[in-house]
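Could you have a look at this structure, given as structure tokens, before my questions?
Every protein chain except one is present and positioned as in the full complex.
A and B label the chains in the order they appear, each numbered from 1.
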Amino acid sequence: MSCSRRQFLKDAVGSGLVAALPASAFVFISSDEAKAALAETKVRWAFLVDTTKCTGCGFCVAACKNENEIPYDAPVTRTWVERYVVTKDGVTHADSPMGGRDGFTENVIQGQEIEPEDIDKAFFVPKLCNQCDNPACVQVCPVGATYQTPDGVVLIDREWCIGCGYCIMACPYGVRFFHPEKKVADKCNFCYHRISKGLQPACVQSCAFGARRIANLRDPDDPVTKIITTERVAVLKDEYGTKPNVFYIGLDENVR
Amino acid sequence: MKRHVLHPLWVAIGLVGLILLARVFMVPDDFGVHGPSFTYNYYRLSNVQEWKNFPVKYRGKESCAECHANKVRTNRRSPHKRIECENCHGPAGNHPDDLEFLPTNEDRSLCLRCHASLEYPNNARSDLPAIVDRHHKRRRACVDCHNPHDPREDAE
Partner (left out) sequence: MNQEVIVHGIEWTVKELFVYPNEYIYWSIQIVMYPYMTGLVAGAFVLSSLYHVFGQEQLKDIARFSLVFSLALLPVAALPLLLHLQQPTRAMEPLLTPHFTSAISAFGIVFTTYALIVLSEIWFVYREFFVNQLSVLEGARGFWNRLRLGVYKVLTLGARDVSEEALAVDHKAAKILAGIGIPVACFLHGYAGFIFGSVKANALWMSPLMPVIFIMSAVVSGIALCMLTYIVIMEWQAFRLRRTGSTVEAGRVKGAESEIISQAARYLLGFLVAAISLELLDLIFRGYTAMKSWDILRSVMYGKDFVNIFVLQYTLGNLVPFILLLLPGRTVRRTVLALLLVLFGVFMMRWNVVIGGQAFSLSFSGYMHYHMPVFPHSLETFKEGLFGALTVAATPFVLFWLINKFVPSLRRVPGET
């Protein structure tokens, strides 16, 4: 073997070792921690939305903004309500002005006035983060600033997020946004600070019609869990493989 | 063999060493995999408690009843019984400690959220009594005539 080839091999092995070192140093999995984390899963949070009960009042959106300190006048929101009006000519009109923060008080949708006699069906669809089992947003975070807790909620570490926006692009449901003041990614977290204390999320509490309910899928006695497991429910965009945990009663085929 | 070939390699190793050293100082100790998968559970553990500590703003009707029992009792007998007080009065927060009076929203737009007529078929909205805004007592506040705590009653 010539000198240079030997040298090359030495270099290759040397650089290989060097490359392995940072790779191994970055990631550690402690089996004790993993086991402990799994044992905590006596709770798996999920949500049930009943679109047959939603009247589009928008109190949930306003309450969420106040509770979670999202600037009230900024056109971003952790949860929102969409209005769908399907007219007799087969056109589906949809809107969500300011996310439904001020409710829906006029029959004008996308600048068009719709006469009630032209309507086949109309309904409201509240949306929020689906706290997916396989969250695409967590998969694409380059720095580990967003993650899934043992009880299934996806949280964002405001101190670590670099604001690249990849998670926002990766979410098929459009629930993420940049917080206008904190300048990091933000999204609904089921009011984690409330549910961890046994309170209801702000949107659930403010809904006067019972259209929003939170559930613990691991609790067989949870009445909402019973509905999810025994009645007919649907999820949004399941074709993406994210396995969402927000279930819908009365989800129409026109819902985008 | 010419050893000088390795000089750039030493520089490279030095740089990588610097990054690893920086990691010791700049990465919080509790940053790691805290769950079954690296994909979904790679994070700074103390952030979870930080979120749990986030201040609660809305207290709920039960909490209002502690001091405002009469109002709540009236309300609980009325068609508005399932509307949270804080929907109109705003989040209670630490009230009355740091906020003596809650800023009540008496604007028409608040009531119109539910009571503006939209005439949608097969919709829960249609079960609610509704008005057409521009036809019904424009320029007046709803609460001038109607009692929001019990809408069957006249204004307080």
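Methods note: a contact is a pair of C-beta atoms (placed from the backbone, for glycine too) under 8 Å apart; a residue touches a chain by one contact, two chains touch by 3 or more.
Values in this document were obtained by computation on a predicted structure and should not be read as measured data.
Engineer: Using the document's definition of touch, tell me which of A:Cys54, A:Val86, A:Ile119 or A:Cys141 contacts the absent chain.
Structural biologist: The missing chain is touched by A:Cys141.
Engineer: Determine which one of A:Phe59, A:Phe177 or A:Phe247 touches the chain that has been left out.
Structural biologist: From the options A:Phe59, A:Phe177 or A:Phe247, the contact with the absent chain belongs to A:Phe177.
Engineer: Which residue from B:Tyr42, B:Tyr58 or B:Tyr120 sits in contact with the chain not drawn here?
Structural biologist: Spelled out, the listed residue whose C-beta touches the missing chain is B:Tyr42.
Engineer: Could I get the residues of subunit B that touch the absent chain, sorted low to high?
Structural biologist: Contact residues on subunit B toward the absent chain are 2, 4-5, 7-9, 11-12, 15, 19, 22-23, 26-27, 31, 38-39, 42.
Engineer: Provide the residue numbers of subunit A that touch the chain removed from this figure.
Structural biologist: Touch with the absent chain occurs at residues 4, 7-8, 19, 22, 26-27, 71, 73-77, 80, 92, 94-96, 98-99, 110, 136, 139-145, 160-166, 168-178, 180-181, 183-184, 240-241, 256.
Throughout what follows, only the chains that are shown with their structure count from here on.
Engineer: Which residues of subunit A touch subunit B in the complex?
Structural biologist: Residue positions touching the partner: 3-4, 6-7, 10-11, 14-15, 18, 21-22, 25-30, 33-34, 37-38, 52-59, 62-63, 66-68, 85, 102-107, 116, 119-124, 134-135, 138-139, 144-150, 155, 157, 159-160, 189, 192-194, 196-197, 199-200, 202, 205-206, 208-210.
Engineer: Could you list, by residue number, the parts of subunit B that touch subunit A in their complex?
Structural biologist: 1-2, 5-6, 9, 12-13, 16, 19-20, 23, 31-36, 38-44, 47-48, 51-58, 60, 80, 82-84, 86-87, 90-91, 109, 112-114, 116, 118-125, 128, 133
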